[in-house]
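Worksheet for the structure shown next.
Left out: one protein chain. Kept in place: all the others.
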Amino acid sequence: MSSTAAQIRVKSRTRRPWTPSQIVLTLLGVAVSAVILSPLAWALFTSLKSETEAVEVPTHWLPEDWTGQAWSAIFETGNITNWFVNSLVVSVCVTAIVLLVSALAGYGFARTEFRGKNALMGLVMAGLMISPAVLGVPLFTTVQQMGMVDTYWGMILPQCAPAAMVYILYKFFQGVPRELEEAAFIDGAGRWRVFFTVVLPLSRPSLAAVGIFTFISSWNNFLWPYMVTNNPDLMTMPNGIATVMNSYGIQWAQLMAGGLMAGLPLIIVFVFFQRQIVAGVAHTGLAGQ
Amino acid sequence: MTTTSAETVIAPPRARAAVTGATTRRKQGLQHGGWFVAPFLVLFALFVIWPLLRGVWLSFTDANISGDGASFVGLDNYREALNDQLMWDALGHSAWFTLLVVPCITVLAFLLAMLAHHIERGKWLWRLCFFMPFLLPSTVAGNLWQWLFNPGTGMVNHVFGLETPWLTDKSYAMLAVVICTLWWTVGFSFLLYLAALQGIPAHLYEAAKLDGANAWHRMVHITLPMLRNITGLVIALQILASLQVFDQAVVMMDFAPGPEESTRTFVQYTLEEGFTSYRVGYASAISIIFFVLIAAVALARMWLLRNREEGGR
Partner (left out) sequence: MGRPDLDRSPDRGPSRRQLLTAAGGLAVAGSFGFAALGQGADALASGADTRVRYWNLFSGGDGYNMIAMLDAFRKENPGIEVKDSTLQWGSPFYTKLAMAAAGNRAPDLGVMHLGRVTGFSPGRLLDPWDVGLLRKYGVREEDFNPELWKRAVIDGKLYALPLDIHVQLCFYRRDVLAKTGLLDADGRLIPVTSTDEWFDALKEAKKATKKGLQTLGLHTNDQNVMWWFFVAFYEQLGGTYFNAANTEVTFDTGKATQVLEFLRQHVTDGYSIAGAADAEQFINGAPFTWEGNWSVPVFSGPKLDYGATPLPPVFGKQATHAESHSFVLPHQADRGGATNEAAHRLAAYVVQHAQLWAGGGHIPAHTPTLSSPKYRKLNPQSEYVTAMDHQATEPKVWFAGSTGILAQRVGPMVVSSTMGSAKPEAVARRMKGALTTLLAMKNPMDGRTAAEGGAVA
């Protein structure tokens, strides 16, 4: 497990002496972390108050009566669990399709020849500049024409053409030594077999980075699901939390509990797959260079 | 060497290998290349290229949200847009937001990365703490800060002993959105900086130490120059992302344009025109204007990069 590996590394370092500068820096780190994490702590404590205590004036950090009512309420009313499932379905489908499609395309652009390749590659690069934020309205009318408003596919498919991911994998495949492929070709393997049995296994780290980044951005995506889903049964977590109201008015404790529910899966995933995610974010970010 | 460690995860592009020994079999393989890119291209054409072309077409029509009955109106939409004070205001808000966010986030991310890089113990923990807010959905961040800025029961006023009407006064509203954004997104740029810092070869510092350079000198003469590329990248990514701000602003303002319309962003305005006023044609026109603007920023950056690279070599 990656976290145990990290711990071992930490242990080997603790032998170093505590120099004054390290003490100062560590204290500073603790202070900064406290500032950054305090809003999350505030959300957590709010979620453990009763609704009336949450809006009490003057406000206070710790609940006087610790209660799980907000948490049980969000599970009872069911919307949150529904949205959770929807988020999972959408993110998993998007990630699977993106991985498959962009790995194929990245490889195709990097290692095969076909007519018009350079022009198409240029087109894909230009696609880096287009996002649903910029062309949301025409994209909605397109999906509307296809009859996919308020469907899972309407949410999923438009997230499945990320030029950036193709570009990242394209750069990666360019770096795979050709000799490996040559050997397989000489053994009589075809292009597809070489791709699936030689190239793909080599590229697991890059695919993991792309996959994780895609999953995060799909899980957290608000704008597109917000535009294309109106039916609360089909909404994803970020969308549902923002657009569907509690009929009893704003219930802050429940809202905070729901928000934490939406954030928790990724935080847990992050703890376990830190290095892959860090590589993934750095990777995908750096692709813009 | 100016590449960062994160970049080296992707093996650097090689010069096209000499293909003198290409076998006939491999040539056969090459001809099927189109099939590899086909699935992506289909999706790309359907959901990126076609909407773009469609957007251009719609911008010359008076299309409405029902999806039928549009007629050609020439340049009317663009003419209207140029005189549309609300559009210019919205553009101004997005630009103002960008101007506030980008410098702050760049400096903060750099400082956080320096801190996390130089603390020797528990690196993964700092990384987790500083990055964690970025893992939340934007709407959750928006809700959370709406709650923190709540005038009566919010923690911000409570902790600092203020009575600031953060979300209801036009002098503070945009600031509130900026603070939320800084908290929520600084982790991303932080990670980029951290990766870049870790990619600076240690021997550079050691050599400088031998030459008697103190910590300040090492930072000014080694760290900062080595981070120039990544800073350019962070700034560019932040500009593009900030101009497209939408999520946290609308959530914090309950989908309204903020006090006296002070936080209506450009994206919000296009969606309002398209989906709230049902004027899909007009919304398409202002989207195209926005697209041109974003593309200009992206191209300007590419042009700057190329110039600098040529100048440097």
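All chains are identified by letter, namely A and B, in their written order; residue positions are counted from 1 within each chain.
Throughout what follows, a contact is a pair of C-beta atoms (placed from the backbone, for glycine too) under 8 Å apart; a residue touches a chain by one contact, two chains touch by 3 or more.
Everything numeric here is computed off the predicted structure, so don't read it as measured data.
J.: For the chain not shown, which residue from A:38, A:67 or A:82 touches it across the whole complex?
T.: Within the whole complex, the residue contacting the unshown chain is A:82.
J.: Write down which of B:195, B:230 or B:294 is the residue touching the left-out chain.
T.: B:195
J.: For subunit A, which positions touch the chain that isn't shown here?
T.: Given the touch definition above, subunit A has residues 2, 5, 78, 81-82, 85-86, 88-90, 92-93, 96, 140, 144, 147, 149-153, 156, 204-205, 208-209, 227-228, 230-234, 243-250, 275-276, 278-280 touching the missing chain.
J.: Using the document's contact rule, name the residues of subunit B that touch the chain not shown here.
T.: 5, 9, 62, 64-67, 69, 71, 151-152, 165, 168-170, 195, 198, 254-257, 259-261, 271-272, 275-282
The rule we apply is simple: only the chains that are shown with their structure count from here on.
J.: Of all residues in subunit B, which touch subunit A in the complex?
T.: Subunit B reaches subunit A through residues 4, 6-7, 9-14, 17, 21, 23, 25-26, 28-37, 39-41, 43-44, 46-52, 54-55, 58, 63, 67, 112, 115-116, 118-124, 126-133, 135-140, 142-145, 147-148, 152-155, 158, 183, 188, 191-192, 194-195, 229, 233, 236-237, 244, 246-247, 250-251, 267, 270-271, 273-275, 280, 283-284, 287, 290-291, 294-295, 298, 305.
J.: What residues of subunit A sit close enough to touch subunit B in their complex?
T.: Listed in rising order, the residues are 3, 6, 10, 13-14, 16, 22, 25-26, 28-29, 32-33, 36-40, 42-43, 46, 54-59, 61, 97, 100-102, 104-105, 107-109, 111-115, 117, 120, 123-124, 127-131, 133-142, 144-145, 157-158, 160-161, 163, 166, 168, 171-172, 174-176, 178, 181-182, 185-186, 188, 190-192, 194-195, 205-206, 209, 216, 219-220, 222-223, 227, 237-239, 241-242, 252, 255-256, 259-260, 262-263, 266-267, 270-271, 274, 278-279, 281-283, 285-286, 288-289.
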